[in-house]
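Sharing a structure with you now.
A single protein chain has been omitted; all remaining protein chains appear in their positions.
By letter and in written order, the chains are A, B and C; residue numbering begins at 1 in each of them.
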Amino acid sequence: MSHLTVFEHDELPAEQFEDVEQQRETSSLGMWMFLSTEVLFFGVLFTSFFVYRTRWPEAFAQGAKELKWWLGATNTAVLLGSSFCMAMAVHAASEADDRTIVRWLWFTVVLGTLFLLIKGTEYAIEWHEHLVPHFRWSPVAPGAGEPRDPQLPLFMTFYFVMTMFHALHMVIGLGVLLVVIVLARRRHFTREYHHPVEVVGLYWHFVDTVWVFLFPVLYLLRH
Amino acid sequence: MSHPTPRIYRNVFAALMGLLVLTVAAAFLPFDRVLPTPHAAVWARRITISIALTIAVVKGLLILLYFMHVRYAPRATWAVAGAGFLWLAIMLALTLADYLTRNHPGIPNNRGEPRYLLR
Amino acid sequence: MTTVPYNPDYGRPARPTYLSIAYRVSSWLLTRDHKRIAILYMIAITLFFTVGGVAATIMRLSLMTPDGRLTLPETYNRLFTIHGVIMVWFFLIPSIPAVLGNFLVPLMIGARDMAFPRLNLASWYLFVFGGCFTISALVLGGVDTGWTFYTPFSSSFSNTHVVLTVAGIFIAGFSSILTGLNIIITVNKLRAPGMTWGRLPLFIWSNYATAVILVLATPVLAMTLALLCIDRVFHVGIFDPAKGGDPLLFQHLFWFYSHPAVYIMILPAMGVVSELIPCFSRHRVFGYYFVAGSSIAIAIVGFLVWGHHMFVAGMSVYGGMVFSFLSFLVAVPSAIKVFNWTATLYRGSISLKTPMLYALGFIGLFVMGGVTGLFLAAIAVDVHVTDTYFVVAHFHYIMVGGSVMAYLGGIHFWWPKITGKLYPEWAGRIAAGIIFLGFNLTFFPQYVLGYLGMPRRYHAYPEEFHFLNVLSTAGASILAVGYVLPLFYLLWSLRYGPDAGPNPWKAMGLEWTTSSPPPPQNFERTPIIREEAYAYDRMTPQGSDNTPIIPLPAAAGGARESGRPGSRPESSEWSDQ
Partner (left out) sequence: MAGSANPFRLLPDSASGIAPRVDALTGFLLLATGLVTLIVLVLIVTFVLKYRRRSEDEVPPATVSRVSLEIAWSAIPLGIFMLMFYWGAALYVDLRRPARGAMEINVTAKQWMWKLQHPGGQREINELHVPVGRPVKLVMISQDVIHSFFVPAFRIKQDVLPGSYTMQWFTATRAGEYHLFCAEYCGTMHSRMIGRVVAMEPAAYQAWLAGVTPDEPPAVSGARLFASLGCAQCHGQNGPTLAGVYGSTVALSDGSSVLADENYVRESIVNAPAKIVAGFPPVMPSYRGQLTDEQVEQLVAYVKSLGAAASPSATRPSPDAAVPVTRPVGAQPPDHRPDFPPARNATDYDRPAGSQPHP
C-alpha cells in the first residue's frame, strides 16, 4: 500500500492486517515482547548486582549510604508522576480529545526532563565527592573523611552502569513522546486509531517500573 | 470495563506515592540494633532487602496492571509480561544457587561429619 | 476425447510473482516483502559461511602437522575465533529462522506478510551492519579470545580487536531479536481462518519455539557483552578478580545466552526435518502433539541447563549437580522427536529424493551428536572430556551434521517454491552423499581424539594424536567439496532448470497451494483451512500430468464469511509494492 505521506491517516490498516482491531492488538503485543527483552536486559545488571552483593555485603551497604537517598526518592516521585500523566494522556487519546492529549503529554515530558536534571545534579555531586570509579576516585572520602571500603568502586560501577542505561532509555522515551505530541497536535488520532499513544505509554510505564526497582536496590539497602 | 477510568488512575497514583514513603521509611528501621539474635547485622540485611523488594514488586504490579492495562488485556499479554519476569527469576535462582553454595561445609554424612567437598 | 483439466489461470495474463514484480535494485534493498528479505538473508549468510569455511579449512590444514607449521600460534588463535564467531552468530543462528522462517512462516499459516515488515527489513540491515563490524575486526587483525570471550583474558590480557567484534555481535543480536519478535507475533496474530494451533505445520511450531528463545535469550548476551566492553575499556573490575570481580560471573551470564543459542540452531532444523519426513514418506507425522510439545519443552528447559559448560570452571559441587540433573531432563524431548520421526517412516511410501537424503542424514548424525551430550552431562565423565576435542566433535555433529544438513535439505525442498525452478536431482544426491561421507570422516576421529585427551584450541599437539588429525583433515577436504557443489547446480538451475509447478513434490501444506514462485501477496484469496496439517492419507490418485494431486482447499473458490467491521475489502487485484 503506497502511503503518500508518512502520517497520512487512513481508515485501512496496514496491508498485512485484516482490520484495525487486529493491528492494535498486534502492535501492543509487539511492544510487550520488546519490553520482555528489556526486562532481561536490565535483569543481567540486577543479577550481577545481587551476586556481588552476596560477596561484598559491607562494601555495598557503605555504597548505599554514600548515595543521596532523598534525591533518589524525589526522582521516584517525579517519575511516578510522569507515569500518571502518561496514563491520563492515553485515556485522553481513547476519547480522541486532542487538546487534553497534548496537555498531559507535555506534563509527562516536563516531569521526565526534571528526572534527568535531578539525576544530572546527583552525578555532579558524586563527581565532586570523588565517587566516580576509574575517572575520579579517592580511597578516602575527600576532606579527611573516613577510609572507603576497597570494594566500593565495584558498587559505584554498578550504580553508574545501571542508572546510565536507565537514563538512556529515558532519553529515547522523551524523543518518542515529542514525536507523539507532534502527531497529536495534527489531530492524527481518532477513537479507533490511537494505538501509537498506547504503545509509547507502555514503553514509558516500563521505564518507570525499572526505576521503581532500581531505587530501593541501589539506595535503600543500607544495612 | 475495558479501560480504567481516571479515578482508578488517581487512586493507583496515590497508592504508589504511599508505598514510596513506606519503602523509604522501612529502609531506616534500626533492625540491627533491635533484633535479639547475635547475628543482628545479617538478619537486618535480609529483612531490609526482603521488605524493599516486596514493596517494589507491589509498586511494579500496580503500574503493570493498571497503568499498562494488563488487567484488561487478553491472556497473550499476561503470558508475554510474565515470561520476561519468569526468565529473570530463572537466571537469578540458578546463578545464586552456584554462588551461595560455594565453600559450603557440605551436607554432613551419616556420622555427622561434614563432607568437606573442594569448593 | 482428452479431458482438459480445469486451470484457474486459463485466459488471464500471467500473474506477476514476487520476483518478476520489480527488478530495480531499490526494489530489493527497500523491499518489505518477507520473501525478498529471506533471499537477502540467504545471500548474506552464504557469504559469511564462505568466510567461516575458509577459516576452518586453514585450521584443518594447519592441524595436519603436530607442530602446526602452516600457521603461527597467533594466526591459528585468530582463525578459530573468527571461525567460531562467524559460524555461530552470522551463519547458524540466522540460517533457518531468517531464511526459511522468513520465507515460509507467512506462507504456511496463510498470511500476506510478517506482522512488522519494516522491522523485518531493519533486522536484515542490522545483521549486515553488525557483520561489517566483525569483518572489519577480522581485516584489521582479528580477535584471539575464542568465540566465548572468557574474562579476564578478553577483558584485560588480550590486545586484539575485542571491542570491535563484540560491537558487531551486539548489533547482530538485535537483528535476531527482531526476527524472533516478528515470527512470534505473526504466528499469534496473522493465522488464516481455520488454522488453529493444532493444525499448524511442525515447521511453524519449531520456529515459534526458536523465536521464543531468540527473544528471551539475546538481550542477556547484549548486556553481558556491554559489561565486558565497559570492563575492558574502563578497567573497573566487573570481571577482574584483582579488583573484586569474579570471572565466573561472565561465564554464567554468557552461557545463560549461549546454551539456549545452540537450541536456536537445532530447533528450526528439527522443524525442517518434521516437514521433509512426512512429505517423502507420505505419512502424517507420528504423534503430532508430542513433536510439537517437545519443541516448546526444549525451548523452556533449554534455559535451565547452562551450568554444564562450567562443571570444571570452579562452580560449587551442589551447583554442578543441579545443572547436571537438569541437563539430563533436556535430553528427553530430543529423544521423543527422533523416535517419532522413525515411527513416521513405518509403513510409509518412502522416496529418496535429495531433501529426504538430507533429512535421513540429519537423523543419523543428530542422534550421534545428541547421545554424546549425555556423556557431557554426567559430571564425572565431563571432568575428563570437557575442553577437549570430544566437545568439539559433539557440537559439530549437532550443528554441522544437524543444523547445516537440515538447512541444505530445506533449501533443496523449497527451492522450487522460492525460485520456481527444479534443480538437477542427480547432482543433489551426489552432493548429499559427499557431505555425509566427508562429515563423518572429519568429526568421528575427533571423538576418539577427545577421549584420548587432546585439548581443544591447540595449535600444536603431541605426536601420538597425529594420525587421527590427518584423518580429520582428509575428511574436511571432502566436506569442503561437498559444500561447494550445491552452490553450482542451484545457481545453474536458476537459469536452465525446468519450471516447477505449484507442487512438484506433491506435498501437503499451504505453501504448496499457491503458485511457485508465489505472488507478492502470497495467496489470491486468504485460504481457509479445514483439515489437519499433514493430510497425506486423504490424497487422491492423480493423473500423471503434474496437476496438483491434492484437492485445492476451498479457499480457491470460497468467499470469506467472517469479515469483521472495518476489515480490508477483498482486493481481487494485487497491489504494486
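One rule holds for everything that comes next: contacts are C-beta pairs under 8 Å (C-beta built on N, C-alpha and C of every residue); 3 or more make two chains touch, one makes a residue touch a chain.
Note that the structure is predicted; figures quoted are calculated from it, not measured.
Interchain touches from the omitted chain, evaluated on the whole complex, reach A, B, C. Touching the missing chain, out of C:G52, C:G110 or C:P152, is residue C:P152. Within the full complex, the residue among C:G141, C:G198, C:P241 or C:P498 touching the omitted chain is C:P241.
Between the chain not shown and the residues C:A460, C:V481 or C:L494, the one that touches is C:A460. Listed residues C:I296, C:V381 or C:L422: the one in touch with the omitted chain is C:V381.
From the set B:I8, B:A26, B:L53 or B:L117, the residue in touch with the chain omitted from the display is B:L117, counting the whole complex. Remark: the omitted chain is touched by one listed residue; of B:V42, B:A76 or B:L96 this is B:V42.
Annotation for chain A: contacts to the undisplayed chain at residues 55-58, 149-151.
With the whole complex as reference, residues 68, 73-74, 77, 144-146, 150, 152-153, 157-158, 241-242, 244-248, 281-288, 290, 312-314, 317, 320-321, 324-325, 328-329, 331-332, 335-336, 338-340, 342-352, 360, 363-364, 367-368, 371-372, 374-375, 377-384, 386-388, 448, 451-453, 455-464, 466-468, 506, 536-537, 539, 541-542, 544, 549 of chain C touch the missing chain. For chain B, the residues in touch with the chain missing from this view are 37-39, 41-43, 103, 105-106, 108, 111-119.
We adopt the following convention: only the chains that are shown with their structure count from here on.
Two chain pairs, B-C and A-B, are weighed by contacting C-beta pairs, with A-B ahead. Centre-to-centre, using mean CA coordinates, chain B is 38 Å away from chain C. Between the Cα centres of chain A and chain B there is a gap of 20 Å.
Residue positions of chain B touching 2 or more other chains: 76, 83-84, 87, 91, 95, 99. The set of chain C residues touching two or more other chains comprises 188, 216, 220, 249, 253. Taken in their complex, chain A has these residues touching chain C: 1-2, 11-13, 15-22, 25-26, 29-30, 33-34, 36-38, 40-45, 47-48, 51-52, 55-56, 59, 133-135, 150-151, 153-154, 157, 161, 192.
Residues 25, 28-29, 32-33, 35-40, 43-44, 46-47, 50-51, 54-55, 57, 61, 69, 73, 76-77, 80-81, 83-84, 86-88, 91, 94, 198, 201-202, 205-206, 208-209, 212-213, 215-217, 219-223 of chain A are the ones that touch chain B when the two sit in their complex. In the complex of the two chains, the chain B residues touching chain C come out as 76, 83-84, 87, 90-91, 94-95, 97-99, 101-104, 106, 117-119.
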